[in-house]
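Heads up, the thing below is written out as structure tokens.
Only a part of the assembly is drawn; its chains keep their places, and the rest are absent.
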Amino acid sequence: MFKFAAKYEWPKGYTSAAVLSADVDGESPYIWRNRGKKVEMLGEIEQRRFGPRVGLSRILGLCDEFGIKGSFYTPAWIAATYPEILPAIAKGGHEAAAHGYYHERVDELDEAANDKILAHSIKLFKSQLGKAPVGYRSPSWELTPAVHRCLRKRRFLYDSSLMGMDVPYSLDGLPEIPVQWFVDDAPYFRYVGGPTDKTPPANPNVVVDGWMEEFEATREFGSLFMITIHPWISGRGQRIRMLRKLLTKVCNTRGVWVTTAEEIARHHQKSANAKKFAMKLKLVSTDISLP
Amino acid sequence: MFKFAAKYEWPKGYTSAAVLSADVDGESPYIWRNRGKKVEMLGEIEQRRFGPRVGLSRILGLCDEFGIKGSFYTPAWIAATYPEILPAIAKGGHEAAAHGYYHERVDELDEAANDKILAHSIKLFKSQLGKAPVGYRSPSWELTPAVHRCLRKRRFLYDSSLMGMDVPYSLDGLPEIPVQWFVDDAPYFRYVGGPTDKTPPANPNVVVDGWMEEFEATREFGSLFMITIHPWISGRGQRIRMLRKLLTKVCNTRGVWVTTAEEIARHHQKSANAKKFAMKLKLVSTDISLP
């Protein structure tokens, strides 16, 4: 009865998959949040700059330690402001993918504006790397049908912003390589002070214990373990150590396909999964009508 | 002096009881919260659809693993939108019970509107299952005297929305099979991002450790262990594993009556408890008068 609860087919020899993905945001979400305001404050800005200055290089180093390739979603403003970033990602053999311009919420812009941002990202990635990005992740994991349309029009290979499954699926034919809040570093560790920031940064030992449970679960259910980290957050010392503990387990477990989102999307498209997990993209109607 | 602190009588051979209950909400609370608004966003909607697509089937599978029957409270909109849900619940031998239409807060509608929703639910359950629901749980566990009146008028066997006791009790003659926030998955794991979502998803190992303490307490006090889960939340991998740990303990403890809320309500009505724990339903007056 529940056809989408079917088993996902991984490439021969693998029974589940894992992706280390990073959203290389730096200052961009701060700019978007404060757009048009005069801000004289240095606190959060300097905190976020830790990412491009130090954090990203530690994460790339950690990938090298384990010999794995990750997917790095980078806003165009960041790539342009720190022109060493995309080349460093590519040089390590990782996937560099699109992630908006200023890390803008896509639902706050119309379709044309979002489309221009995609076009600009493609151009910028081409100029810095010699090729267009094939993957896209929406800032803040908020997507609209309009942006999804643009992604298909601009021939992106896949999107990685939604949580409707814990295996890859297809929405109107476009592979969706799903994410999950539970294995995102931001809810646990993001802390910039101020009156609205109430939850203290988590103990990384407690977080990684939970993430290992989720990893075990992807082994049991044959699903995708998609970790999402941010260099300005997880480049901090104790979090690098936390990730090392996690990767030690992930990389030493037989049958786990540790790869990029791009490789998973390619596999999805050419396998039976693309049909088995095909759905139509649809909003929900909020035009209610009580009985 | 404290007559309601008396011992509750369970059926012969049992000294406490446990119910695995699920609120099968899916998209419905989102629709109610955003009613009348134009929403173009896919993030939370896709996240919630994980419940009907995958989560519910995993929870039904987990019940089968342990050979237990649970109580599944399902909004009418969900049952109508996913017509495979109620039959799947019934086929597994579980209780399918009413849970509003759009998961609307009952205090935001008048008595007539709430009554129509109950009537509609009964009709829909009859058409899909051949019989009316006997149990009711209010959305968000918020109940009013008006809705309680409707439940009695429409001959529901019991309500399961309040926390005035940790054993079943009677309010104006209607059995109340009590719930408790402490053993609800939503406060720990519900996380949809955005500026108001501050507490990160909990480590399931820490949560289950606390839930086991509560289970031990129901053994000590002879009370009811009423777990409440949501397929879109607890269908996620690490939470299924968490529930398995919990059920392994619950199902292997002698003297625990693991059953549905319906069975407990039937026992309550025919036992001495119905009188011993009988109370009048009453609001509190907020028309204050200081000395």
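Which chain is which? They are A and B, in the order written, and residues in each are numbered from 1.
The rule is short, and it goes like this: contacts are C-beta pairs under 8 Å (C-beta built on N, C-alpha and C of every residue); 3 or more make two chains touch, one makes a residue touch a chain.
Model, not experiment: these values are computed from the prediction.
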| item | value |
| --- | --- |
| With 2 chains placed, the number the full structure-file assembly comprises | 4 |
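Here, only the chains that are shown with their structure count from here on.
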| item | value |
| --- | --- |
| Whole-Å separation of chain centres (CA-atom averages), subunit A against subunit B | 34 |
| Of subunit B, residues touching subunit A in the complex | 27, 30-32, 34-43, 45-47, 49-50, 53-54, 56-58, 76, 84, 87-88, 101-102, 104, 109, 113, 116-117, 119-120, 189, 191-193, 195, 197-206, 236-238, 240-242 |
| Of subunit A, residues touching subunit B in the complex | 1-2, 4-5, 107, 140-146, 148, 161-166, 180-182, 187-188, 196-199, 202, 206-207, 209-210, 213-214, 216-218, 220-221, 223, 281, 283-288, 290-291 |
